[in-house]
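What follows is an incomplete set of chains from the complex, kept in their original frame.
Note that the chains are named A and B in the order they appear, and that numbering of residues resets to 1 at the start of each chain.
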Amino acid sequence: MKVLILMGSESDKPVMQESQTYLQFFDIESDLIVASAHRNPDKVRELVINAQPQGYGVIIAAAGMAAALPGVVSAYTSLPVLGVPLDGGLPGGIDALYSIVQMPAGLPVGTLAVGKAGARNAAILAARIIALSNKKTAERVEAFKQNGYRI
Amino acid sequence: MKVLILMGSESDKPVMQESQTYLQFFDIESDLIVASAHRNPDKVRELVINAQPQGYGVIIAAAGMAAALPGVVSAYTSLPVLGVPLDGGLPGGIDALYSIVQMPAGLPVGTLAVGKAGARNAAILAARIIALSNKKTAERVEAFKQNGYRI
């Protein structure tokens, strides 16, 4: 199972590459794609609808400000969706945090901390999820734990 | 020009009928439709893409919690979009407020106050917009002003 990392803007890359770096530690393949729920809604829809058939098992979605992306992603898939709020609007990314975590009942987004800590933890949580059905990933998750939760 | 009022949930109706009541005062036709950006993304897309051809001039979108609807609506149309944050999640609807007003550059949502005051003001702002090219609406807007900004 691969992980699809979507983010709302080119400028989110430096933060979200943290997710990719961590996924590499877990030997999980991932793709990092810029696709905004607001600028490219049809691209997002296309990517997400096709995610499961193309071998993705988890989707990480990151966005700042009025961060609709993770919720919209959750609406187009039955895969587990993890959300990473990013700074950029109100101080601390509080606008993105509320826009992602406060999803109404029915469409869950598992939300992580704002910024880099969240980007890393999204990858680790994806690894824990994939480890449930993949022994090799499970071993890497154990290795990560032995390593003091550091890569 | 008609006004399309979209709201994320059936339970938003009592608040958003305030918009409709006010639009009636301005002799502006409106339709009130429940369509969630999360539960029915394709329905929202369909409705919004067809809004302008079907004679709508302004779209009012209301939602609570992680209120993605107004932003998603703005992404699918070139009509002016007005957003009404609704209470229901964090106290005062602060989560919905941030989710609607903090739109990134490119996709505007003209945001009104949380709740009933916002629902009313969205209708009045729609009337002001339509009044720019509709003499009759302009007269109603003046009548509203003479009336002490009350219907």
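Structure notes:
One rule holds for everything that comes next: contacts are C-beta pairs under 8 Å (C-beta built on N, C-alpha and C of every residue); 3 or more make two chains touch, one makes a residue touch a chain.
This structure is a prediction, so every number in the text was calculated from the model and none was measured.
Each chain in view is the same protein; 2 are placed here, and the whole complex, as held in this structure file, contains 8 copies.
Just so it is clear, only the chains that are shown with their structure count from here on.
When chain A is laid over chain B using CA atoms, the rotation angle comes to 180 degrees (nearest 5). Within the complex formed with chain B, the chain A residues making contact are 8-9, 36-39, 41, 45, 64-68, 71-72, 74-76, 89-90, 94-95, 98-104, 106-107, 109.
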